[in-house]
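One structure, as structure tokens, below. Some questions next.
The full complex has more chains than appear here; those shown keep their coordinates.
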């Protein structure tokens, strides 16, 4: 008993020591130790007052409401989140996405990438399942999906540069590729949990193999598939921001240019728009998903979709 | 209407012998009940009969042709009903016609009008016409089981198999489902084999009885031969309490339940 | 051709007051560029601009050049801000542009797909310089003191910000290892851009030196130090006049040999009757042609003219690449 405890302590201690040892080495390798952070802190504080122009340390209460105006004037001037002159019906000006200005482009990148990646994700996801493809072959598709996921979206963007330069189009292709790996894998995992019963039932009706797969398997997973697709859409909008930074356009590009201009106020204004965009997409996707789980009829979903702008406005204003 | 011959069927799963040299034959139009305790091989027998499982030895013939794979002329009803929760009762019933419809047409629900009427008709048979547009998942267990029966009927089979179709239902629903099953078999001239573990239900609805114990056929006979001794033979010395279930008031008009 | 460029500019594009952003690759701003696309006869020439220094509204900055070309030759210029040098070359390679203002290294990188039209001239000089500087209190007095120190450099493939300084350090006896895309042997290189590099050195105690283009840092170095260090710089550099005018004052460690300024290039396989006219017009541009009107308060164009030149003028760059063991792959 005594010995047991001692071994336990020893192992816990050893574990902590090993993690700390690696942590120490990692800090050294990544130069955080050598970087004398406190010394740059004044520079960072300087930048902070640029980031937050409403902070005014010279006078109590340290807040200058005019500072918010600086954000807003940049957001408005550059149509970051709303473009009053957008023509909703003319796709050559961006159609409905143009209504959201630059944020609309980022949103469009995430959306187009998701839809573009969807068919292949579905195909690979289904073929990766052992019940559809016999053993060694399904691992072919799983392997492809794993490899795709191992390559970050940004790297895919670089790979596609020869195809379309570096712009929104390349970003969409990169997002679509990433979607095939990530969404496909989620689909495969979901299919593994499908129940055998309905599949056998379809077989006994004399259905053909494709019919058995569609009615027996896929019908069981439509709801989770839609939910996962929305989840990946959420992630893809985030990726669209990131790809923008290296030249893909949209909010990311504005951000990176303002950063290079050392215009931290504008940079923070752009970040605020990014936060609003991503949290809106997240809220939208989470609402739809929780409705799906609650097993709503399609009519209910439609109401939800149509009612979204109103609710969004409400929740932002309150 | 078809006849079924089970000819020396043995089924082994690794070391477990689920069926041991079982032979019997069912003439056209008979309503057969398969009885046995849990693990006696009821499910295995029915799965062999419709080709979901193939026997290790022996074979099963329907109208003389051996059963190798699931066939459209043999319909099956499952204990867990195995209907598709996402879809409406009507769409579920309609899947019974898959073997007569192409992939694309079935995907778009563009089946022939005839099939659609057949589905509604089948839902009518099981008393669910009014609920036909309801999502299957939102229905009660008994209703779901009846949707499963409707699907089997739409398939227009010659043979109807059912593996403990009432095991997960309350006494009231059990009676109802069994009644629909027997009625459908009678109206449509189906040969039927249904496994059950409630002896009273078996006695109430069965015509002919097959008793399994440890994978062996221990009884094969008709209502008049199905005595208390036979029940002991099938169930061994175990307490049979619980295998009899309370009958509902509503079926007081039907034949008395022996307890 | 590029149908969306004029219109999509509206929602993402540039604006006179902000910095340049080029919201997307094809984003010119219709108001400020004032391109006329009305005349169907005119060919459209796509002019690619580079983000050499981001802190400039680059399309506004080039406005005089475009107006000059449109007045000299019957074309309409479609300016496009590329995301990087790489993107510029890829675009030219894929026939997505005709003319580009790009970096010296891109002249080498793109030698298979572009022709050098001319070399930019600023204040009479077709050459520029690279500087390595330090803060007065750093205790560093010569390049070899940088052993074991951190040096802030420009973008990884910037000629004046990184590549040339690396050869200067190498010549001073330091091991540059795998830099720029790996660890240097004898010092620690951090890459950003010219301005950030200088700011980092000023603000951070552990950054011992910064290597930047002279255009970015010369104003912080007193003339006397140039006088002492490099006669070439005194003679040639456009930045010499303003030297020492900015705060804080920095200590000069080294000045590079003169480097050929950035080229204007055109796509080798560009076959259009106007090509020759345009190229000629570019070479003929005078300082006046390239100046902004009164009232423009942005950055003036960085060059005052374009001198005839060929790929051979970029041999010094090739030499630097060779010394560092960098090699551009064949693009053709």
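A, B and C are the chain letters, set down in written order, and residue numbers restart from 1 in every chain.
We adopt the following convention: contacts are C-beta pairs under 8 Å (C-beta built on N, C-alpha and C of every residue); 3 or more make two chains touch, one makes a residue touch a chain.
No experiment lies behind these values; they were computed from the predicted model shown.
J.: What stoichiometry, expressed in the displayed chain labels, describes the complete complex in this file?
T.: Chain counts for the entire complex are A x2, B x2, C x1.
Quick note on the criterion: only the chains that are shown with their structure count from here on.
J.: Count how many hops through touching chains it takes, at the least, to reach chain C starting from chain A.
T.: 1
J.: Among the chains, which has its CA centre at the largest distance from chain A's?
T.: Result for the farthest chain: B.
J.: Mean of the CA atoms for each chain, then the mean for all of them together: which chain is nearest?
T.: Minimum centroid-to-centroid distance belongs to A.
J.: Just curious, how far off is chain B from chain A if you go by their C-alpha centres, in Å?
T.: 49
J.: Please compute the C-alpha centroid of chain B, do the same for chain C, then give the distance between them in whole Å.
T.: Each chain's C-alpha centroid was found; their separation is 81 Å.
J.: Would you please write down the residue numbers of chain C that are in contact with two or more other chains?
T.: none
J.: Enumerate the residues of chain B that touch no fewer than two other chains.
T.: none
J.: Inside the complex, what are the residues of chain A that reach chain C?
T.: Going through chain A, the ones touching chain C are 31, 34-36, 39-40, 42-43, 74, 77-79, 83, 85-86, 92-94, 98, 101-102, 104-105, 161-162, 165-168, 246-247, 249-250, 253-254, 256-258, 260-263, 266.
J.: What does chain B use to touch chain A in their complex?
T.: Per the stated touch rule, the residues are 50, 52, 70-76, 78, 80-87, 95-96, 98-99, 103, 106-107, 135, 137-138, 148, 151, 155.
J.: For chain C, which residues count as touching chain A in their complex?
T.: Result: residues 3-4, 7-8, 10-12, 15, 17-26, 54-55, 82-84, 86-87, 90-91, 94, 96, 150, 188, 193, 195-196, 199, 203-206 of chain C touch chain A.
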